[in-house]
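One protein chain is absent from this view; the other protein chains keep their places.
So, chain A:
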């Protein structure tokens, strides 16, 4: 098969691991050579991590950290500048009644809303490590990814030019499932390139695998490695538009890929479960899974994020409960 020997874009990570003659064939061989995943065992491990009991001081720490790791998201056709401004206000002051509440890591919006978000953030726009809030934009014909590469790249450049700090791209699941790993790889490499700014810096790239469409854990493992090899800064489970979105076993599997990449190269890649994480209890299970799989140094905004919208309010209610000793209700937190 001639296509198989086609040289692929010389992505730096892939060359380091696979060697100089990077081709569709060598990439495929590498991905197919990854150890298989036993579904029963993976789900059992995730279930056992979910039984950890996080109480008192650990819980208080976890709740604050969850907030600091949230990409507060609105991704609707009905999004308006007003809605985005309201989201930004919530991101900056999640709990109006408690100024000690930390800010979220980022707001996540469609590309055309980036200028609105940037403007609304004003001086608070920046790196979450400095207590500021980043702007993440979904791009590359989100959520389906069904558009030409040229359109995807234009979508990406647009968002970066408008001030997005992070790009959440989708992979071409059709190409992946058809076995055209090279196509998926090249697109990620190209989008990564489109994340570059004129000053040489680069927006951080999150690669959405849409694990609900990949269907098998073996596929998720391959897609994770493919995305890392192509240069993704983060691997992200889902768009939130497909069911199932993030699950604990899938996230655990992706964390294992990131952990193994770190073992292999010493490099840190982030993980972002997105969609379907609505309660504090659920989110705490993810923190436990991160801490016990890759280590707790991963629990920082450049290495772990929650893509969520309703999660924040549940965390705020839990936080209020810890402080006051009793539960309030949904009217004691703002809707966005």
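To be clear about the criterion, a residue touches a chain if its C-beta (ideal position, glycine included) is under 8 Å from a C-beta of that chain, and two chains touch if they have at least 3 such contacts; residues count from 1.
Note that in this section contacts and distances are computed from a predicted model.
One chain of this complex is left out of the view, and of "3-oxoacid CoA-transferase subunit A", "Sarcosine oxidase subunit delta", "Cytochrome c-type biogenesis protein CcmE" or "Aldehyde dehydrogenase family protein", the protein name its UniProt record gives is "Aldehyde dehydrogenase family protein". Among A:38, A:76 or A:98, only A:38 touches the chain that is left out of the view. The chain that is not drawn here is touched, among residues A:25, A:241, A:278 or A:302, by A:302.
Per the touch definition above, the residue from A:25, A:59 or A:241 contacting the chain not shown is A:59.
Contact with the chain not shown here comes from a single listed residue; of A:118, A:175 or A:291, that residue is A:291. Counting over the whole complex, chain A has residues 35-38, 40-42, 44-45, 51-59, 61-62, 65, 129, 256, 268, 287, 291-292, 295-297, 299-300, 302-303 touching the chain that is not drawn.
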